[in-house]
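With one protein chain held back, the other chains of the complex are shown just where they sit.
Just so it is clear, A, B and C label the chains in written order, and each chain counts residues from 1 on its own.
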Amino acid sequence: MSGWLWFKDRFSSSEIHNHAFSKILRSFNTNYQEIQLIDSISFGKMLLIDGDVQSSLFDEYIYHESLVLPGLMSCSCSPTKVFLCGGGEGATLREILRCKTLESVIKCDIDQEAIQMYMEELPEWHQGSFFDPRVTLIHMDARKLLEEQEDQSFDAIYTDLTEPVNGGPSQMLYSKEFFSICKSKLNPNGFLVAQGSLLRINTFEMHASIIKTMKEVFPIVRSYAVYVPSFDTTWGFAFASLEADPLAFDAQEINLRIQKRLSGKLRYYDGIAHQHIFSLGKDLREKLNSSGSIITDHLPFSLKKKSDL
Amino acid sequence: MSGWLWFKDRFSSSEIHNHAFSKILRSFNTNYQEIQLIDSISFGKMLLIDGDVQSSLFDEYIYHESLVLPGLMSCSCSPTKVFLCGGGEGATLREILRCKTLESVIKCDIDQEAIQMYMEELPEWHQGSFFDPRVTLIHMDARKLLEEQEDQSFDAIYTDLTEPVNGGPSQMLYSKEFFSICKSKLNPNGFLVAQGSLLRINTFEMHASIIKTMKEVFPIVRSYAVYVPSFDTTWGFAFASLEADPLAFDAQEINLRIQKRLSGKLRYYDGIAHQHIFSLGKDLREKLNSSGSIITDHLPFSLKKKSDL
Amino acid sequence: MSGWLWFKDRFSSSEIHNHAFSKILRSFNTNYQEIQLIDSISFGKMLLIDGDVQSSLFDEYIYHESLVLPGLMSCSCSPTKVFLCGGGEGATLREILRCKTLESVIKCDIDQEAIQMYMEELPEWHQGSFFDPRVTLIHMDARKLLEEQEDQSFDAIYTDLTEPVNGGPSQMLYSKEFFSICKSKLNPNGFLVAQGSLLRINTFEMHASIIKTMKEVFPIVRSYAVYVPSFDTTWGFAFASLEADPLAFDAQEINLRIQKRLSGKLRYYDGIAHQHIFSLGKDLREKLNSSGSIITDHLPFSLKKKSDL
Partner (left out) sequence: MSGWLWFKDRFSSSEIHNHAFSKILRSFNTNYQEIQLIDSISFGKMLLIDGDVQSSLFDEYIYHESLVLPGLMSCSCSPTKVFLCGGGEGATLREILRCKTLESVIKCDIDQEAIQMYMEELPEWHQGSFFDPRVTLIHMDARKLLEEQEDQSFDAIYTDLTEPVNGGPSQMLYSKEFFSICKSKLNPNGFLVAQGSLLRINTFEMHASIIKTMKEVFPIVRSYAVYVPSFDTTWGFAFASLEADPLAFDAQEINLRIQKRLSGKLRYYDGIAHQHIFSLGKDLREKLNSSGSIITDHLPFSLKKKSDL
């Protein structure tokens, strides 16, 4: 079992996490990104986009349940129509499809070549969700498609995107203007959840800016975070809504709603986990209150590419 | 600023985390361990014992507040007498000294040479706590000293020890026999908190065994965990008592008790953080319920040395 | 261009050389070995067997010309019949085929699956040599095949083998018994050249033993070495014969013989390079004189596997 092939996950010029892997299952460049699917020894299949871990077989459920389920529990009526920006691997879709009341979900991901590969190579992630009759798959810029949904409104919008590196395909999906489009397409009972970048006391700037920007647009905005072992860090999410508030429920109520609204067995998320992910440490809460800048189309947030760290 | 000197934190043969550092401030072997104090670029001063990160200037408060404070909040009467096993750097002591009712604390660490260095080099950690009049410093095997406390009983016992590597100085301080000694030295209102090893869904065996072993001795046992950036992982703690239960209080009650019982400004811990650290994900709770073996003096738990990974 | 995938070439537990690569072109296990063909950024295609660099597109000519050509120049009559043990990639064969007087060469490599891949993926190495009419390809244990060559004798025998790791397929091709078989199959004018393991002042034990063992069998034995950049080290070769001596010629004579005996353009080897590779430093010559043990079938030399370093 090898031991001589390694993926270097660069967090900064002074922090590099090394993961041994035995194989590269797929490796190619699409029009938008450089993709590798490696077989890591510690975490199994691991999807890399531009050198950044997207998710790993071992613990993708932690990320994907945390991204999708707290929102579904927090609105007063269980959603029927959902719009998903990105969400390549199909696991976010898989979690959305748990929603018993769901009638339709549009999944829009710009990178069709990548999606094709995920369909073939990541069955453990998508579990057939790409082919569910409630799903419409579209490959184009998600912001553009959302704007074009003229007479439509949604109960939930999710963004499951790569980080906003300079010139990357997702850079324009973190701005005040984009969040305003989201708001205009949401029902009053609806909510938006965005993947929210690294969130830990030493790396919170991007997350703080997402939150600050959302607060310009939505009355209710909540940060939450979960530790993902294959990321070697806690990861942030941002919830925004007009009315719904995930902090309004205790563990018991969440467990009741899970039973009513979701199908299938959950692995990470339940009432106690809900309490966990929405209660950050005092240090981080203080930092988030005092940090961040408003992201606009003209002043987008740009993270360095992994290869430039 | 250098960039060519690195500390390799080995998690396993397939997981290595690299931290750049600019200097080794101190490096020596004591009778018990090999110690380096490095100046890491990301986390400032970082204390290594036998290649394992003990704590870092940047985020030691997360670890030390989490180790000490939840216990102090959970018992019905605020403690007056405390026994601390290990706790080298002096920061655990610093947190214990926040307790307004505290009358005396015995800190017993086997490695006097190490302590001498911490006194000199880690003022940000101990903040003078070694020299507080309430403190008695003793350098010998903590288990032996605890046994010898014939007519004494304590409101709190803390173990802040290195991991139980084979033949290491702390291996005999994780067993059922040791926890029984602790119990015999605790007041009915008292509690024990042990540092509880790595705790995450891919590494929980040691923690599960500590918990399982404690349950042989104490009626109330609770796991909790906190993410420490310079460890690149969530870290576990184990709480055990006869009566006191940290799960019995909501955030508001914790905040009230903090105000009554503690002095000084906290950085990480408060009512919300309390809820966070005691609410683990569903996956981890299930694993902890079904894993672990009972640790005894004859069948001690032995982690591999970092240098053997 | 990636930058996050790395091959770790382990020289020892305290020496690791990291090569970035962009792709794994092929990766599979045969009955005998684990093979990867990676596209390294610094050296182009790089063949790894069991974690050990075999050769790289950028500088394979240095290794292969040095292995093959000095022998061809050193015997009094240019060879007509050659036996090659191993030599997987086909580049050793390519160099042998330069010999204008060559009538036949038997290339015997145990690992047919590997050879099949080299035929497909390493055209720059073999340049069609596998298909030259003078070549007979056989896939079995080379020692066995050589023994079976009852009424045959050869002008040259080459061994181009992996290192003798414990239980590996080439371990029995470095012993006194094997070298005696070689001798019995050589014409009086003939010679044997063996790839001779790492050769540098800090790693010479294996080479010293090969040389010492050859001296038990052959009257003339010579060490030589060449620096191969993608190996990050000088590499050794061992020449043995009954009469021929590569030290007997000056640069001019070598250049004349090259012109007479070889076809095609050489890249590394000529008269001056010949002088270079046969003249080791004083330190290394002294070490080789005083080190090494005789390798026998019963006491074979075993290098640690790369993955065990």
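Note that a contact is a pair of C-beta atoms (placed from the backbone, for glycine too) under 8 Å apart; a residue touches a chain by one contact, two chains touch by 3 or more.
None of these values were measured; they are calculated from a predicted model.
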Of the chains you can see, which ones touch the chain that is left out? B, C
Touch as defined at the start, partner being the missing chain; which of C:100, C:285 or C:304 qualifies? C:285
Residues on subunit B facing the left-out chain by the touch rule are 1-10, 18, 23-24, 27, 34, 36, 38, 48, 51, 306-307
Considering the entire assembly, which residues of subunit C contact the chain that has been omitted? 3, 12-20, 40-43, 58-59, 61-62, 200-202, 226-227, 229, 232-234, 251, 266-270, 272-273, 275-276, 279-283, 285
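By our rule, only the chains that are shown with their structure count from here on.
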Which label fits the chain touch graph of this model best, line, ring, star, complete or other? line
From the centre of subunit C, which chain's CA centre is farthest? B
Which whole number of Å gives the spacing of the CA centres of subunit A and subunit C? 53
Which whole number of Å gives the spacing of the CA centres of subunit B and subunit C? 56
Check each residue of subunit C and list the ones that touch at least two other chains. none
